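Just passing along the structure, written as C-alpha cells.
What you see is the complex with one protein chain gone and the rest in place.
Labels run A and B following the written order; every chain starts at residue 1.
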Amino acid sequence: MQLGPTGPATIRGKLGAAACMLLASVAPAVARADPSGAVTQVDGTLLLYGEQSRTKVAEPTVRVTRLQPSGRSLSGQVVLDVMTGATPTGAMPPGVVDSTAALPPDEAPRVQTMTAASGGGGGGGSEHVPGPGDIPLAQFHDTRVALDAEWHEPITNIFGSTLGGYYSREKDYESVGASGKLSLDFLHKLTTLTLGGGVNRDHVFPSGGTPLPLSDGTVLHDERNAKDVTSALVGLSRVITRRWLISVNGSRTYEDGYLTEPYKVVSLIDPATGYTTGQITEGRPSTRQRTDVMTTMVYHFTSDVLHLSHRYYWDDWGVRSNTIDLKLRHDTGDSSFLQPHLRYYNQSQADFFTFGLVQGEPVPTYATSDYRLGPLSTATVGLTYGFHVPEQPGEFTIRAEYILQFGKGHPDTAMGVQQDFDLMPPVNIGSLVAGYSVAF
Amino acid sequence: MKTVRLLTPANALARAAWLAALGALLTGCAATKVKPWDRDLLAQKKMQLVTHPMVNAIDEHIYFSKEGSTGGGDVGGGGCGCN
Partner (left out) sequence: MAAPTPFPRPADGSFVERGDGCLVGRFKAMASPCEVLVDTDDPHEAALALRTAETEAQRIEAKFSRYRPDNIVHKINHAGGEPVAVDAETAQLLDFAASCYEMSGGLFDITSGALRRAWTFDGGTRVPEPRALRNLLEHIGWDKVRWDGAAIAMPEGMEIDLGGFGKEYAVDRAAALVRAEVPRAILVNFGGDLVASGPKRDGRLWSVGIEDPDHPGTSALYRIEIETGGIATSGDARRFVLWGGKRLGHILNPRTGWPVEGGPRSVTVLASTCLEAGTLATLAQLAGRGARAFLEAQGARYWTV
C-alpha cells in the first residue's frame, strides 16, 4: 500500500491506515485485537548467560496476556532465575600464593561458619587456589523466582493507565513492589505524556547473618534488613515525521535502607609490598538518590528501522554514566528479520570506591571494592534473528550477544606488587536468548 | 580521586544528538504535518519504542546486575539481590 507524499491516497487507504494506528496505539506490543473477541498472547523466553570463569545463569520466563477488545489487558509473568558460578569478593590479588588462604568452600550452614583459614582446601575443597595476581572469587548458587502482574486500562481514548505488581524471592533477598503509570495522548495523538511511579519494599537476609559494615565480619543473626525504593518517571514521546519518533524520559529513584553488599569485602594491604594482609567487610551509605535522562529515537528508513538511545545517569554516590544503544532492524523477508545491536556503556566510580585500604590507616565511613561501583566500561555486540515458521502461528526470535566488560585496573594509587596486576581484568560474557510469541 | 570527563567524544556526540532531539520535541513544528493516514509506518510493531519488552527486561536485568546505573525505561519491575 503506497501512500505517496504527493498523490492523493484513496479514502479506503486512509481509513485503513488510521484504523491500524488506532488499534496499535491502544494495545502496545500486543497483537492486533481481533474485533470479534479477546486475544490471548503467550510470550516465552529463555536466557542462557555465561561469564568466562564466573557467573552462569539460565533464566526462563513465561508471560501470558489477555487483551480485551476495549483495550483493557491483564498479564501475568513468571521468571525463574538459576545462578551459579563464581563472583569477585572485592578482595585484591593476594600478591603471594598462600595455600592456607584458599577460596572459601561452598556455602555453609547458618550457624557454624568457616573461613579460608588453616586446612587449605579442607571441607569440600575449592576448585582452584588463586595465583598471586588473580582476583579472588567466591562460589555461589541461588535460584530466584519472580512474579509479575500488570493491568492496563484505557480510560478514554486519550488516557491510558497501567498498574503493576511484583514479587520476587531468592535465598537471601525478597522484593515486593507496585507501580502505576498514566499516559496521555494529545495533539492528535502525536504526542504522549507519561507519568509513572513505583514503590518497592525489599528485604535482605544474608546467609549466615548480616555482617557489620567495615568490620572484621562479626555477624548479626536473624536480621531482615529493609530497603525501600521509590521512583518516579516523566516521559514525553513525539512523532516528528511519518518516519521519525522521539522520546525523552527522566526518572528519579530514591533508595533508603540496607544498600550494602553483605558478601563483599575490602582488602587491607601492606603499603610496602602490596601484599594483602587481611580484609574487612564493605559498607555503603543507607540512602541513594539516582537520576537518569534517556532519549530514544526511532527512525524508519526505506525498509530498515533504527532504534538509537542515549541515557545519562548520575547519583549522589558519585557514579555518572553514559549509555549508547543502537539497533538496526532489517527485514529479510515477509516474516523474518535480522537486527544487529551495539551498546556502549561507561561509568565513573563511586566516591567511596577503593581498590583496597592500607593496613593500619583509619577506616573511612564508607568503602567498597565492588567493581560494579568502580570505573568500568561495557561494550556489547549482538545479533537477533526473528522469524515465523510458515503456516505456524507465532514468532521466534533468537539473539546472540557478546559483552566485554573492562575497567581501569591500573590506578595510580596501586602499591607494591599491586602495580603489576590488573585490578579490573576484562570479563568476556556471552548470552543467548531464545524467544517465542504467539497470540490466539 | 574521581575525574569525570564529560566532554569525551562519546559524550559530545551524545550531547549534540540529545539537544537536537530535545529541540525537535519541544518545538513540535513538524508534528502537525503528520496526518492520521500517514501513520502506516508508525503503526508497525517494529516502530514501537520498545519492540520486544521481554528481551528488553532481560537486558535491563543483566546490565542492572553488572553496572552501577539504573533506569531509562520504565517504572515497575522489582529488585533482586544481584547488585
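Following the convention adopted for this analysis, a contact is a pair of C-beta atoms (placed from the backbone, for glycine too) under 8 Å apart; a residue touches a chain by one contact, two chains touch by 3 or more.
All of these numbers come straight from a predicted model, not from anything done at the bench.
From the options A:T40, A:S207 or A:N428, the residue with contact to the unseen chain in the full assembly is A:S207. Across the entire complex, the residue among A:E153, A:E170, A:D228 or A:D331 in touch with the chain not shown is A:E170. Across A:T45, A:T61 or A:T87, the single residue that touches the chain missing here is A:T87. The chain not shown here touches chain A at positions 55, 81, 83, 87, 89, 104-108, 111-117, 138-140, 142, 144, 170-173, 204, 206-209, 211-212, 215-223, 261-263, 265, 279, 281.
We take it that only the chains that are shown with their structure count from here on.
Once the centre of each chain is set as its mean CA position, chain A and chain B turn out to be 15 Å apart.
In the complex of the two chains, the chain A residues touching chain B come out as 1, 3, 9, 13-15, 17-18, 20-21, 23-25, 28-29, 43, 45, 47, 49, 59, 61, 63, 81, 83, 142, 144, 146, 148, 150, 162, 164, 166-168, 170, 172-173, 175-177, 179-181, 187-188, 190-191, 196-198, 200, 202, 204, 227, 229, 231-233, 236-243, 245-249, 251, 253, 290-298, 300, 305, 307-313, 315, 317-324, 329, 337, 344-351, 372-373, 376, 378, 384, 397, 399, 403, 405, 431, 433, 435.
Chain B contributes residues 2-4, 6, 8, 10-11, 14, 17-18, 21-22, 24-25, 28, 30-34, 36-55, 57-58, 62-63, 65-83 to its touches with chain A in the complex.
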